[in-house]
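A single protein chain has been removed from this complex, and every other one stays in its place.
Letters are used for the chains, namely A, B, C, D and E, taken in the order the chains are written, and counting of residues starts over at 1 for each.
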Amino acid sequence: MSALSHFFAMGGYAGYVWPAYAVFFAVLIADSVAPRLRRRRILRDLRGRLARQTARERRSTSSTPAP
Amino acid sequence: MSAPLEHACAAMLRRDLTLAWRRRGDMALPVLYAVIVVVLFPFALGPDLALLQRIAGGLVLVTVLLAMLLALDGMFASDIEDGSLEQLVLAPQPLALMLGMKILAHWITTALPLIVIAPLLAGMLHLPAAAMPALLLALLLATPLLSLLGAVLVALTAGTRRSGMLLALMLLPLCVPVVIFAAGAVAAAQEGLPWFAPVAWLAAALILAVVLAPLACAAALRIALDS
Amino acid sequence: MSAPLEHACAAMLRRDLTLAWRRRGDMALPVLYAVIVVVLFPFALGPDLALLQRIAGGLVLVTVLLAMLLALDGMFASDIEDGSLEQLVLAPQPLALMLGMKILAHWITTALPLIVIAPLLAGMLHLPAAAMPALLLALLLATPLLSLLGAVLVALTAGTRRSGMLLALMLLPLCVPVVIFAAGAVAAAQEGLPWFAPVAWLAAALILAVVLAPLACAAALRIALDS
Amino acid sequence: MTAPAAAAPLLEARRLGFHRQDEPVFAPLDFRLHAGELALIEGDNGSGKTTLLRLLAGLLHASEGELRWRGAPWQRDTCAHEILFLGHQLGQKHELSPRENLGFAIGLHGCRDGITPQAALDEVGLGGYEDEPVRRLSAGQKKRAALARLLLQPAVLWLLDEPYANLDRHGIALINRLLERHVAGGGAALVSSHGVVGFHGGEPQRIRMHG
Amino acid sequence: MTAPAAAAPLLEARRLGFHRQDEPVFAPLDFRLHAGELALIEGDNGSGKTTLLRLLAGLLHASEGELRWRGAPWQRDTCAHEILFLGHQLGQKHELSPRENLGFAIGLHGCRDGITPQAALDEVGLGGYEDEPVRRLSAGQKKRAALARLLLQPAVLWLLDEPYANLDRHGIALINRLLERHVAGGGAALVSSHGVVGFHGGEPQRIRMHG
Partner (left out) sequence: MAKWIPLWLHKLGSPPTFYRFAGAVRPWAMGLALLFGVIGLYGGLVLAPPDYQQGDAYRIIFIHVPSAWMSMFVYAVMGVSGFIALVWRMKLAEVVAMESAPIGAAFAFITLATGSLWGKPMWGTWWTWDARLTSELVLLFLYLGVIGLYHAFEDRRQGARAASFLAIIGVINVPIVHYSVVWWNTLHQGSTVNIFGHSKMPWDMLWPLLAMTLATKCYYAASLCRRARTDILALESGKDWVREIAQAEAAR
């Protein structure tokens, strides 16, 4: 217990050391989450585009071509 | 048949805000300019804290107003170039009102971000917290005043080849009293004195300007385009 | 068949100077801007002579450099709009040299007037006469350096929707060292210390920039226009 | 020759002239345009066609002569909502899409009944480009985006300055179709052009400019 | 069909294509242009005519295929002084007079022998407007001021993007005259246009664009 609190106290520098580590991990986690979200968005957009495209093709083949 | 007034106003405001958003790079320019000034000054003056603190209020004020002036020049420029100002002048809507909307949009896109970061800038220069409300209030009154007065002048110079010098020359005498009152309020607050009087002057001037400036702007524009 | 190099250079320089003269209203804008800053500051800070004198060197320096930056954004803008930059790129002349001439013309029309009035501005703020040579020399070296480096960045952003913010973002890191060295020289002179070292650094950087910046500018422009 | 007061011409010019630096840009003009009529403005480069159209739109002030609208002297406020002017500069914001540009025009001028911006864009052949910034359109596509206003904006008199420039065959046919429909519906139009017009709704009136 | 090496075509495109955002702007093109030939680029609005001309001028980079100049791969430095490009944007400074604009172009590109800027401006019909700022010229006059470069600038290949737009009858005849003279003198030209060309020096080659 006291060993643990001693460890967390960081010799009185806890207010500097732990925020530094927090920044480190927060930034790196943000960095690795961002591309994951972007990938999901790209694929969703792509599926939407494909759906629109097939719908358009179906429409143009079913209706008579414009003069 | 023609569009109701509130639709026209909304359309004007929406268009100008959308445009500003599309060109948000340009929109951020005054803000970045102000940040650059505030970052460069400590370098240029050396890291003397008391000195910085002493000039903080005035520096932020002048910087914000100058950043606004920079953006003022372009208020109608792109509209003139692509002919959409002509279309506005020809529209069956009161031109003064439409221009009022344009000025409002311009204020929202240039002055508001500056006001938002002004406390930050002041903080970077260690302005005492006591002076902060005075600074913000002064900016809230001084910036629309400048937008309105500036718009009239910009409209007057619209027909010329965008003479920036003419604009600056005409704006300087307008800026000086605004800066005197605004800086007066901030300085008073910084020294713990009452700062109501200069702010009241600014407010009065602003009310007058809100009523008259769009009308003057419309008249100036009609004159400037007629060639 | 094609025109000799010196004719092309002369034509470029002549055209840009003529254009600047035709638009002399715009050309005077940076100067007026600098004057406005220096006029407004005493109002904003109150008439404390010692304070003004203390910040005079830094203020003039920062103001002049900022005034230059303002003009930088427009270096290629009008040429892109009316298609004459395309013609320049297509011309059978070394693009880097032509751009060097453009940069020279830009420096002559924006920085030179500023340098000419800088002693006046410094005088208005009661800068001690001893610091004047350092200020002038620092400006003479720092302004072309900024013109050259700025031109490369402006060229890079030429293909975008003229994002002013981007430019400011990229310019800030360039300005900081230039201001540090220039202000260092002025501050040293104001305190009667030797100010040779920072000026030598500026000179060295300028020489490098004169050689490399036009080449980089040409390369950047070719990339930026390719769409 | 004088029309009865009931059928006063929509637009009437009497010895209309415009001076720049105290020199007349074109010789004084007389013409009348009734509802349901089309007039072509003809003249060489620099003969003053653009100047005339801007004058009629109310952007410039006549230096001499008189302009009458439905029999009364021309006044901006009474006829602003009845006139549509389309000049060399198209008045489109390059950063906005054609749809957004039209939305703004509608807000300013109102919209005809029974047509939507989407339908107008389809008709001028910009289907599929509705949301592209105008900056990315080709020269002819930009022109078409501006022409969509003709379909949407309620106006009696169209003032079109070289509408055919930069358009392909289909585009030229489109303009002729629009003009015919407009004129058949009781509208009037003044069109300046150098090219072959190929207008099928009767022989248009011709206004000759002498620079 | 293959030409002997001695008579290699001036310009040759082999499956030339250009992509924007990884989509082709036009279908791959094959054509050859010899000295003394004129080619018309035809296509609807947005079919890629302007893009093709900018590509040939060297402003854009081909995304696929090959471009050859006098039998060798196209290179900017070897052919920059032989190509003249005139696009939708005329590259004229509005604050300068036509004469000053021409002076600059001459400084950059050199000047043909036996002709002066004054003579060129007279020929394009701008006599009397030499010292007027371009800003004050009409749309057609601006175009003519730009066309004067065709007379002055020494170049073998002309790339003209809709040169006829905004010009009156005389202006169109002027361009045809210039083209005929240029082609007869061993030059070549690629011209994009929607209108009637009325070119008398033989049947031009046609390049069809499919957007």
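Quick notes on this structure:
Here is the rule we use: a contact is a pair of C-beta atoms (placed from the backbone, for glycine too) under 8 Å apart; a residue touches a chain by one contact, two chains touch by 3 or more.
All figures in this text were calculated on a predicted structure; none of them were measured in a lab.
Although one chain is not drawn, the whole complex shows that of C:19, C:91, C:134 or C:156 it is C:156 that touches it. The hidden chain makes contact, of the residues E:23, E:77 or E:203, with E:23. Counting the whole complex, the residues of chain E in touch with the unshown chain are 20-23. Interface with the hidden chain, as seen from chain A, comprises residues 7, 10-13, 16-17, 19-21, 23-24, 27-28, 30-32, 34-36, 38-39, 42-43, 45-47, 49-50.
Contact between chain C and the unshown chain involves residues 152-153, 156-157, 159-161, 163, 165-166, 169-170, 172-173, 176-177, 180, 216, 219-220, 223-224, 226-227.
One rule holds in what follows: only the chains that are shown with their structure count from here on.
Using the contact threshold fixed earlier, the set of chains in contact with both chain A and chain D is empty.
Listing every chain that touches chain A and chain B alike gives an empty result.
In this assembly, E is the chain whose CA centroid lies farthest from the centroid of chain B. Here the CA centre of chain C is 37 Å from the CA centre of chain E. Of all residues in chain B, those that touch two or more other chains are 22-23, 161. Contacts with at least two other chains are made by residues 88, 95 of chain D. Working note: touching chain pairs come out as B-C, B-D, C-E, D-E. By the touch criterion stated above, chain C contacts chain B in their complex at residues 22-29, 32-33, 36-37, 39-41, 43-46, 51, 54-55, 57-59, 61-62, 65-66, 69-70, 160-166, 168-169, 172, 175-176, 179-180, 183, 187. On the side of chain B, the complex with chain D involves touching residues 1-3, 7-8, 10-12, 14-15, 18-19, 22-23, 78, 81-84, 86-93, 98, 225-227.
Contact residues on chain D toward chain B in their complex (touch as defined above): 20, 57-61, 77, 80-81, 83, 85, 87-96, 100, 103-111, 133, 154.
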